[in-house]
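The complex is shown incomplete by one protein chain, all other protein chains being positioned as in the whole.
Then we have subunit A:
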Amino acid sequence: MQPEATEPEEDSVWEEPPSMLWGLDPMFNAFNRLYVKDILHMRESCQVSGIYFYNSHPIFKVDVLRTVVYKREREDFFCHGVDDGTGVINSLCWKDEQWREQGDPAILWARSFGSSAREDFNPASELKKLRQAQHSSSHLEIGELLRVRGPVKTSRQQREIMASTYYKVSDPVMAVQISWMMEVPQLYRHSAQNIQGGSASYLLGRATRILKDFLKEKEVTRFRPYDIQDLLQPLVSRQPQKTASEQEPEAGPSSGPPTSFKQLRELLQKCLQILQDEGLVFRKVKCQDEVYHVTERDKDLLMAVRDILREDCRREKYAEKGCHILHVLSSVRQRYSRNVSKAALELVLKALECNSDIISTSDSHYTIL
């Protein structure tokens, strides 16, 4: 829940999640109960107009319960200005055609039943009462309580709610308003907790990409975690501002070192785990000193694999078909390092094949050239 004052700076560095992922956020499909202030200040998406972002959640539908403080009536619609104490916004409420005209075929049809119907049930008058009830629930005066649900639109530089549903709420002892006042902060806090889930995986993806690009560009052969953790610093320094409600408020990215450092370490660990799982890096020796080898640049590993293939392919057993990848894997683990994963070996074999040092005889067999 970052304060609005920092928004302009955030705009330039915060990236929207790609529109394909919006459906994964439950807030996208819900009618969100937001304060009017937040509705007015939500950032509009650059990818799709009509979608807004509140705290990196994509939003387009809202649900408000507010007092009418302004009313404008036109032939087809009402425009109610509604106020909840944090802001005032217009809601455009289209008039339901049904109650408007007198010569309604439904009423005429109901009247035709009048003579044959039972005495205690008169369809025409019942229908008329229904119309009146509909009319009274959709006609509001200033001071009454209105519940509106609908998408947010920006028209003529102004935000408004285009009501898909609206009705007058009868709240003589303020019970509905009080329960709303108690509920909405809880909903906000709940969504702030959920923000960790959604944006975390997105953040992780970005962080991994940054590390991969760095390792490739700089042709790194070996590194220790602290060599690269500075690369992720800019990603983490934005995080404390987003989750200020869960930590003490921080003055800026450089303050509060324990919390942001811890987050940095965690992010780094997760990224390194992903890189290991993909086989891009491996730890030759697992000891106190965390040294990671970049698979494709480890000349010793490449030579070891080549030697294994050269020796084994001389044997009769493997001469014709070549060595199975799992056989190569167990040999590498015995000779070179126990921590080479299958994914890493696959990358090595691919690199050797590209170099024309080896060739694959089938999907998982390789032989030396």
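Definition applied: contacts are C-beta pairs under 8 Å (C-beta built on N, C-alpha and C of every residue); 3 or more make two chains touch, one makes a residue touch a chain; residues count from 1.
Methods note: contacts and distances are computed from a predicted model.
Not every chain of the complex appears here, and the one that does not is recorded in UniProt as "TEN1 subunit of CST complex", selected from "TEN1 subunit of CST complex", "Transcription initiation factor TFIID subunit 8", "Histidine-containing phosphotransfer protein" or "CASP-like protein".
Among A:L24, A:V48 or A:M174, the one in contact with the hidden chain is A:M174. In the complete complex, the hidden chain is touched by one of A:L21, A:A124, A:M162 or A:V184, namely A:V184.
Among A:G23, A:G50 or A:G85, only A:G85 touches the chain left out of the display.
Take subunit A: the residues that touch the chain left off the picture are 1, 3-4, 36-37, 67, 69-70, 81, 83-90, 142-143, 172-175, 177-179, 181-182, 184-185, 188-189, 244-245, 249.
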